[in-house]
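One chain of protein is taken out of this complex; the other chains stay put.
Per-chain numbering from 1; labels A and B assigned in written order.
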Amino acid sequence: MTLPAPQTSHDAGTGTPATRVLGAVVVVLCTLLTLSGLWWSAEDVVQGSTVRIMYVHVPSIWTAYMAFALTAVCSAVWLAGKSRSFAWDRVAGASAEIGVLFVAVSLVTGSLWGRLTWGTYWVWDARLTSTAFLFITYVGYLAVRRLDGTVRQRARRSAVLALLAVLEIPLVHFSVRLWRSLHQEASVADPNAQVKLDGLMLFTLFLGLVAFTALFVWLLLHRQRVLHLEDTVAGRGLDDAIAARRGEAAN
Amino acid sequence: MDGGPAVRRGAVARAVAAKDLRVERGSRVVTNQVAPFALVVMVMFAFALDNEGILERVAPGLVWLATLFSMLVVVQRSFAVESADGALDALRVAGVDPAAIFLGKSAALMVQLFALEVLLVAAAFVLYGVDPSAAGWAEAFVTMAAATVGLGFVGTLYGGLAAGARGRETLLPLLLLPVVAPVLIGATRATEAAFGSGGASVSEGWPWIGLLAVFAVVFGAAGSAAFGPLVDE
Partner (left out) sequence: MEHASFIIGSWAITVVAVGAYVVWTVRRGRALARLATKEEMPWT
């Protein structure tokens, strides 16, 4: 049993010319975002310079929502579709992983913003609490993906779990909202108070959304290719080991 | 003779439920181990909170927390029984409708959970000094019923996924506790209304019971569909 010839090219990886171009675009957008967010844009009349945290916080949570929505869609397609290509499962998994990363970042940056604006790192309001639940739910999803089993079992379990999450998260959010509406929160702690952004500040926010979306796509492409390699190469490693063992036994 | 798939499903579910309850009657794990655990938890809450006024005020929350922690143990037990004698695998191989297995195991779990809740509410009456009116007792009973149905469905669903060897059991709390948050919120608020904690009136509890009913229906339906694919090995 001969092993297939490995790549000898040093830059072999998950990149392609397309992703390199996209990566360059992401770097440019993020640089512009940093300059605009931290320097060029003015301070807010009400919030002062704390609004600058919004330029990373809002795009982060937006990216997370996008990622989890994609996970749900891919899970539904995989379960329902006839094609059953595991690529749908891999994209769902990669997307969920990226979502967890950005929810974590948004919880931390939001907490820091809250410390400056409300004086506390955490308030038990509906949106924050639901976001924390979102985080925990998908951490659980990722843990289930790591369970033993075949690729097919993993795909099936994860897809069902992702769709259950689509049911469960609105229920949790609704319950928490009902719960918090019982307690009249002080208006100073009202996270729904929209800051009126205009001009360069609004542009910076949109720039942030665009930059993070491009970054999300770039990360997704690479991560799901890595998962593809994990499934094929890692699986092959086991087959080779078994074949080698059989070869030894025959001698 | 053949009454159709619904009849078959009902008969299978009843048989599975009866089997689970028979196993419990024989081994008495819930009565001899889980119930004492739940009571110990109630006592430890009193040690930690150390203030009778506060205890009475938060009694509803403590009852449901103790219920949820005990549920983790009962769910694990429900599936440990399966892997011990391979009954679940045998049923699956025989082509039995997984929804029927799901409904049967959920029903058995509901019975055991309801018994635990009755015990815990009685403990709250004795230990924490809650003193509901007659209407309050009725509402508490309805709350327990509504919450238990949802917990039974959700516990069976995620319990099936987390069952088995090699580090899966530790997954159950992580998966299950976030999902039952609506039940914890709803059941606690309804029980507060039933007990009159913090000046709540009995009428305030009914919307929360509605939430519990919605949760039960959603996860009864979703669980019936999802149990097969989720638990399939």
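Keep this in mind: a contact is a pair of C-beta atoms (placed from the backbone, for glycine too) under 8 Å apart; a residue touches a chain by one contact, two chains touch by 3 or more.
These numbers were taken from a predicted model, which means no experiment stands behind them.
Enquirer: Mind giving the shown chains that are in contact with the missing chain?
Expert: Output: missing chain touches A.
Enquirer: If I consider the whole complex, including the chain that's not displayed, which of A:R115, A:R146 or A:R245 touches that chain?
Expert: Missing-chain contact among the listed residues: A:R115.
Enquirer: With respect to the chain omitted from the figure, which of A:L101, A:A132, A:L147 or A:L197 is a touching residue?
Expert: Candidates A:L101, A:A132, A:L147 or A:L197; residue touching the omitted chain: A:L101.
Enquirer: Can you say which of A:V21, A:V46 or A:V233 touches the chain missing from this structure?
Expert: Going through A:V21, A:V46 or A:V233 one by one, A:V233 is the residue touching the chain not shown.
Enquirer: Pick out the residues on subunit A that sit against the missing chain.
Expert: Within subunit A, the residues that touch the unshown chain are 4-7, 12-16, 34, 37-38, 43, 48-50, 52-53, 56-57, 60, 98, 101, 104-105, 108-109, 112-113, 115-116, 215, 219, 222-223, 225-226, 228-230, 232-234, 236-237.
The working rule: only the chains that are shown with their structure count from here on.
Enquirer: Which residues of subunit B touch subunit A in the complex?
Expert: Going through subunit B, the ones touching subunit A are 157, 161, 166, 168, 171, 174-175, 178-179, 181-182, 185-186, 189, 207, 211, 214-215, 218-219, 222, 226, 229-230, 232-233.
Enquirer: For a test of understanding, state which residues of subunit A touch subunit B in their complex under the given definition.
Expert: For this pair, the touching residues of subunit A are 79, 133, 136-137, 139-140, 143-144, 147-149, 153, 156-157, 159-161, 163-164, 167-168, 171-172, 174-176, 178-179, 182.
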